[in-house]
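With one protein chain held back, the other chains of the complex are shown just where they sit.
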Amino acid sequence: MQAQVEQWLKEGKVDIFIGYKKVDGHVMPHFFTKENIDEVKDLVAGQAHYSLEKVATKVAAEHPDMKIGILLARDCNQQALHVLYVWNQLNPNQIQTLEAFEASSDSEQPEVSAPYKQQMGLGKSMAPKDMEAFDHAERFSRWMYEFSKCLKCYGCRNICPVCFCKECSLEHKDLVRAGNLPPEIPIFHLVRAVHMAGRCIDCGLCEEACPSDIPLRLLYRKVDEIVQDVFDYETGTSPDQSPFSVLGEKVVLEPIPINE
Amino acid sequence: MQTEEFTPKIIAFMCNWCAYGAADLAGVSRMQYPPNIRPVRVMCSATVSPHHILRAFQSGADGVLVGG
Amino acid sequence: MDRIDGEEGNFEVSVIQHPRYVDMDKCIACGLCAEKCPKKVPDEYDEGLVKRKAVYVQYDQAVPLKYAIDAEHCIYLTKGKCRACEKFCPADAINFNDAAKKIAVNVGAVIVAPGGETYDPGTSDTFEYKKYPNIVTSIEFERILSASGPFGGHLVRPLDKKEPKKIAWVQCVGSRDENHCGNGYCSSVCCTYAVKEAMLAKEHSGGDLDTAIFYIDIRTNGKDFEQYYNRAKDEFNVRFIKSKIISAPLVKETGKHLISYVSESGKRINEEFDMVVLSVGLKATKESAELAQKIGIDLDKYGYAVTHSFEPVCTSKPGIYVCGAFQAPKDIPSSVIDASAAAGMAASKLSKARWSMTKTKDIPKEQDVRGQSPRIGVFVCCCGTNIAGVVDVPAVVEYAKGLPGVVYVEQNMFSCSQDTQDKIAQSIKEQRLNRAVVAACTPKTHEPLFQETLINAGINKYLFEMANIRNQCSWVHKDAPELATQKAMDMVEMAVAKAKLLEPLSDPVFEVKHAALVIGGGVAGMEAAKNLAEQGFHSYLVEKTDSLGGQARHLFQTWRGEPIQKYVSGLIETVSANKNIDIFFNASVKEVEGFVGNFKTTISHNSGQNSGQNSGQTEKTSTLEHGVTIIAAGAAEFESKQYLYGKDPRVLTGLDLQQRLTDNDSGLTRLNSAVFVQCVGSRIPERPYCSKLCCTQSITSALALKTRKPEMDVFVLYRDMRPYGLREDVYRKARVAGVVFIRFNPENEFTVETDDAGLLCVTFTDSVLSHQMRINPDLLVLASAVVPEKENPLAQMYKIPQSADGFFMEAHVKLQPVDCATSGVFICGLAHAPKPVDESITQAHAAAARAATVLAMENIKGEGIISRIDPRFCSGCLGCINVCPYGAISFDSEKKVVEVNPALCKGCGACAAACPSEAPILMGFTNHQLYAQINSALTA
Partner (left out) sequence: MDYKFVPSVCPYCGTGCGVLFEVIDGKIVGTLPNKTHPVNEGKLCIKGWNMHEYVNSFMRLKQPLVKTFGRFIKTEWDEAIQVTADRFKKIIDKHGPDSVGVLVSAKITNEENYLAQKFARAVIGTNNVDHCARL
């Protein structure tokens, strides 16, 4: 891995390589360049939980011609790149990727949920289909409980590798009013969920960043599943189509009666 | 506790070229329906975004109809 | 029409306007007159299935929506007393003193479009239609299915209002029938409408309905109709039974009707149906015959206006044109094409008079209200009792007074009347209002009127909002006046909330380049260019080969027997000599930019203009500026890889034979037998459409062979013979002449071989006899499909979609059959759909007429309600480009943001919904405005 990056930097195949380095015991993102090429020996992959893709978009915005190398430490990194290519936020010709040795994600490991959470809210390890065990009223009250915990830190959005809007709807004063805490339930999270449909790659960073442990992955998995069912679009698998260009034969959304 | 009959408040987004015209025609034909619907005319149902629907629910609507 | 004098270019026409007894200016269509009128009359619109009153509107969608008194039935007008309507009319609109008026007009051309009527099966009542209510005509059935019909769209039998379980359609009632009614022609429309009715009936009934269509030939030869027929067969399980039905006797006890027919396997079958629908044909009316006599135009033996294949909308009298079902029985798209063509033909003769009678209006200067705080005026309409009878209007007025931003509220009896309009304009000026809300009827009909009032008051017309408290409130909530009043208040509040946020908009104006680009130098392209040239517009005619004429160069005769070559060479000569037409040979379109009024098309072509012969010349590119594009790119004949085509000289395509007939090939008279095979390459899974023209072409070719050598054996193997409309005559003529038509089963083996003796050997299964048969003809003619160019690059360049079959798609199949979805692009000829030469000519003139509506204008005014992108918010994700159906959005790669082309944007707002950042703003319907409406709807 280190040798490859060193070679790329020397050959000029990449101008900058975004990877990880251990600093004071913390694995953290690091820019490797030709100027500091001796640092490449410190390049690590490890249990890295940062969105290097999002960092790359910031670099690319400043330097559209710069050749950027990115370490793929988790399988969702590549998917995030695809999404960013699809939405024209990164130019695939500008990006070189290097797969780290441990390709599989370790964020998949669910954390243990306390019995209280299981009872009152939504356990973090839940899959959308598990939710279907509850009736609509139950699901509704569980979600409202989860949303009521929101501190409106915007961490889920800020950390999200595929959130790139210059102007975010979550700061639109007609949609999410400033000042209110918690944000008017549930609009903040549902607006975000709508935007995640066909964009979320289930990397789990949002849930990790959430100080209130709102099970955001479950929410976004659900909307992505709908997109997949209706449009047969699998988010992040291909760099060259957006869900808007996929037209379904005929979209039938079954109406579901509200349980009394 | 007294229970009142539930009359949902419904916001209807209606496409100018079809559903809105159809609602007009329902009027011309004097068809009768309950008065708890509030029509919002739009130029095409395509312009109705999830935001509008969420905003409607957020503002207290019990149902949202998109006609187009 | 009273009388007509004069000649082409100068007709004196006298028209009688019959009294309506209702003042159109005063009538507000409240319907009170009809409510009070005591006289009931069978409703013609609902085919007499329900009653109307003597004062009535013909149907709910009537334009203008104004009442009229039926003098034949009105009690006062027939017996001298009543006048109930007059007493109750709140608008004082009834005028019994109304009298017939004679109106004289001086015109240069006359277009006759009296239409036709359906055949009345009661005239020669073999079905006993008059006697039995469960035998209905197809038009009655349409009304039964309609939501606004007599049973509210509920499918029931008229006799006992029970839901039918089995319905039979009987085709060719009053068509293809010389015995009962003398209507020897095919009515063209009934097969497809029967298919539609059967499918709709199935949808209405929820699935367990059994539908059977009894037919002679299924003639679904219109664009995409064959696919529709296939769907009915395969997906909807509509039964299609080839059998001519002549009676359907009643089975006494059950109210059912018995139909007996012979099945494919030759068995006689008796089947009972709950309802029988007679698919009645079309016919010319007695009135149109009288009209024709007054005008002095010739009619054929069926009463249709005589026309010529090469001038399909010209009557026998110059300057008088015909369109629609008076020319021949035809469906909506054909009638609409005809109508545009007739207008185009008339316009080509009247181009000098264009704009000569226009007047311009003085418009007061528009005040700039930007930056002012809103001063909203609310005008609440009573609409007589229409609104005030249900909604408490004074309460709404009071409520409106308390709404933020409202500075003035007025109550009007009739907001749309002229004096109220003046009053509103006056109030706007006096109260210095900068926004206006009218709470009345629907913006669909009245917004333009009130916008005009705003313009007259000197404020921007987009500073206006309507609250629809009539059509969507008082009329539909009669029984809940309190709640209706509450709703009306909410609606006014919503309108005010939006009005507060309205901004003045301007309609963009674009200059028009007064030239047309016509792509394709076949008959359609040439006719279109010629028509435009005659209208005084310049055309660039782009032909991909080195000569004009297209497919028509191979054609021999029309079905009427008119020689095509003479016509084509004459047309080529006219077009080549016309100074208004520049022709480019060996030309192809390379690049297209721009939009309606301002296209810029780059073509490559050989350098010699107007001379196709020197194709050795060097290639050149030219960039043409034009306001419209007419696509007449044509189509080719299918080349079969089967049936020894290209391998045995005795096997020809339909066009090959036409070419030999044109060349008067002496070899043809040496033949002793010929076989025509229909549907070669058409109506098959990979090419499911019907090629429409081949049946008639084979018939004319067969007849031509028979004429040359009467003793020749001529066979036509067919699936359904489709000589629609008046072409049925030539089909009959061919059968009389001894051409043998054999229906074969395409699912069984069909082979063409040469046997040991070197004879051609055609083997097929006769579907009547279910026997395998064999013919050894001297000539085999493959009636081959019409094949368009799939993935034509023009589709991409002009952003006009192609169907799965490769034909260009029109904007609306029925109502805009020559317009494309891209404004300023029109389509005609084979590139649109398979069609014979006369229909190509008609469509070419229609395309020219539609194109002229753009070319005749100095500039085009766009709509103010379009999308704009706020570049500060755009992240350049291109999502909006994907969802824009009009291709109006493009990406600026320098600024990394998208832009909307105001000429292409139609204001649908799909971009605004797709954008996660809300960067696109649909002017007049901004998110901000919609959120305000939503909030105010729910705050009460």
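Think of it as A, B and C in the order they're written, each chain with its own count starting at 1.
One rule holds for everything that comes next: contacts are C-beta pairs under 8 Å (C-beta built on N, C-alpha and C of every residue); 3 or more make two chains touch, one makes a residue touch a chain.
Predicted model, so just to flag it, every value in this text is computed and none were measured.
Peer 1: Name every shown chain in contact with the chain that has been left out of the document.
Peer 2: A
Peer 1: Please pick, from A:50, A:188 or A:244, the residue that touches the omitted chain in the full complex.
Peer 2: Only one listed residue reaches the unshown chain, and that is A:50.
Peer 1: Tell me which residue among A:7, A:91 or A:158 touches the hidden chain in the full complex.
Peer 2: Residue touching the chain left out of view: A:158.
Peer 1: For chain A, enumerate the residues touching the unshown chain of the complex.
Peer 2: 16, 23-31, 33, 35, 49-50, 55, 58-59, 62, 151-155, 158-159, 208-211
We take it that only the chains that are shown with their structure count from here on.
Peer 1: Identify the chain pair with more contacting C-beta pairs: B-C or A-B.
Peer 2: If we tally the C-beta pairs in contact for B-C and A-B, the bigger total goes to B-C.
Peer 1: Hey, how far is the Cα centre of chain A from the one of chain C, in Å?
Peer 2: Distance between chain centres, rounded to whole Å: 50 Å.
Peer 1: Scan chain C for residues touching two or more other chains and write them down.
Peer 2: Counting only residues that touch two or more other chains, chain C contributes 883, 914, 918, 927, 931.
Peer 1: Show the residues in chain B shared as contacts by 2 or more other chains, in ascending order.
Peer 2: In chain B, the residues touching two or more other chains are 51, 55.
Peer 1: Applying the document's contact rule, which stretches of chain B touch chain A when the two form their complex?
Peer 2: 50-51, 54-55, 58
Peer 1: Which part of chain C faces chain B closely enough to touch in the complex?
Peer 2: 31, 60-61, 65, 148, 442-445, 468, 470-473, 475-480, 483-484, 486-487, 490-491, 494, 865, 883, 907-910, 912-914, 918, 922, 924-925, 927, 930-931, 933-935, 937-939
Peer 1: Can you check the complex and tell me which residues of chain C touch chain A?
Peer 2: 872-879, 882-883, 891, 914, 916-919, 927-928, 931
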